[in-house]
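Input: one structure, supplied below.
Just one protein chain is left out here, and the rest sit where they should.
Read from first to last, the chains carry the letters A and B; within each, the first residue is number 1.
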Amino acid sequence: MGCGRVGAALATMLEEDGHEVTVLDVQAAAFRRLPAEFKGRRHVGNGIDQEVLARIGVGGADAFIAVTQGDNRNVMATQMARELFGVKRALCRIYDPIREEIYRNLGLETISPTLVGARLLRETLERAPPAGKTGG
Amino acid sequence: MYIIVIGAGKVGYYLAKELLAEGENEVLVIEKDGAKCERIAEELGDIVLRGDGCEAATMSLAGFGRADMVIAVTGDDEDNLVSCQVAKVKFNVPRTVARINNPKNEEIFRRLGIDATISATAAILAHIEQELPTHPLIPLLTLRMGLEIVGLKIPPTAAVVGKRVGELMLPQQSLIALIIDSRGSPNAPTGQTVIQAEDEVVAVTRTENEGALRAALTAPSTSEPFGAAASGQ
Partner (left out) sequence: MEYDSLQVQDVLVPVDGSPAGFDALALACTLAKRRKGTVYAVYVIEVARNLALDAELAPEARHGEEVLTKSEDVAAELDYKVEGEILQARDAGHAIVDEAIERAVSAVVMGVDYETPLGEFDLGNTALYVIKHAPCQLVLLRAAARE
C-alpha cells in the first residue's frame, strides 16, 4: 500500500524474489514509478477503506506492507489487515519514532525510517572515509 | 471533567462550545491549523492548543495524562483512530470517543479499543431509511468477523415476491433474521415464510456480500412488467 519510491522499489524487489505482488495507491499516476516489466496487479484505491482491501484480496495475502506518506494511514491500514482480514505479517512504516514505539509495543511490525536513517548516517560517519576519495 | 477535543472544524468548535456551556468541564481543543486556533481563542477563550493531536509531545503538553475523556473529531478517520489509541495506550485516558466519517470503520475502531464511535453518515442513513421506499441496503450494525446486520424493503417489482424464504438464492453466510410485514408485525421467518412486497427484511451478511444480497432481494424478475400484464389477460 503506497506506491511511492519505497513502495515501488520494494514491490519490484519482492517480485524479483518470486512473490506475487499487488500494489495499491490512491493515485494512478504513482504507478509510473514501477518498472515496465513489473507484472503484479496495480489497484487505485484507499487502503483504509475495508471494501477496497476486500476487493483487492487482502484476505488471501501472506503479507501486507503499508508505506504511504501518512503514519496514521499506515497504522490504520495495517491494523485493518491484521484484525479484519487475518493477514499474518503486517508491516508498517511510521516516521514518528514515538508513535512507532507505541505501535511496536501493541504488536505491529514497524519500521521508523527516521531512526534507521539517522543511525545509518552516524555509522557511516564513524567509519573511516574510503581511501583515495579525499580531495578528488 | 477534563475533556480534550481533537480537531477544531465545525464539529470540534460546537462540541467545545457545548461542553463549556455545561459549566463543570475543563475543555481543551487541539488543532493544527493556525486560523482555526485563532477563531476558537477569540470566541471561546484560552482553551486551544496548536499542534498535532497524534503526536506524543503535543499530547504530553496538553496534559492527556490527567484527561477524563478524549474526543477525536477531525475529518480523517485515521487521525482520529491514532489519537484515541495513543490516548488509551500511552496516557491511560479512561474514555475515548472517535468521529468516524466512513461508517464501515465502526467495527475496526471498536476492535482496536476505542470506547465509542459516532458516524454522522450512519445516523443520517438510519434516519432516512423509512423515508425512502426503495432505499438500498441500510447497514444497521457491524458485528464481529466481518459480519453485519442490514435492512432493506422488498420492492413490489422484486423477483422474490411470492417466493418462500427456503427457495431464495442468497450469497454465502447470509441469512434472513427477521421480516417485518407491511402492517408492521415482526416475524422470525422459517423456510416456508413467503416474501411479500413491502416486507422489511433484516438480514445478517458478510460485508463483501452486501451487494450480492441486495441484488438477490431486489432484482426485478426478468419479464416484468410485461409478464405480469400478460398473465393477467
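FYI, contacts are C-beta pairs under 8 Å (C-beta built on N, C-alpha and C of every residue); 3 or more make two chains touch, one makes a residue touch a chain.
Just so it is clear, the structure is predicted and the values come from calculations on it, not from any experiment.
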Considering the complete complex, which visible chains touch the unshown chain? B
Selected from B:Val5, B:Leu49 or B:Ile176 as touching the chain missing from the view: B:Leu49
Out of B:Leu28, B:Met69, B:Leu112 or B:Val201, which touches the unshown chain? B:Leu28
Touching residue (missing chain; options B:Gly9, B:Gly63 or B:Pro220): B:Gly63
Residues from chain B at the interface with the omitted partner, ascending: 2, 26, 28, 41, 45-47, 49, 60-63, 65-66
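Quick note on the criterion: only the chains that are shown with their structure count from here on.
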Considering the complex alone, what residue numbers of chain A touch chain B? 48-51, 54-55, 70-73, 75-76, 79-80, 83-84, 96, 98-99, 102, 105-106
Residues of chain B that touch chain A when the two form their complex: 54-57, 76-79, 81-82, 85-86, 89-90, 102, 104-105, 107-108, 111-112, 146, 207-208
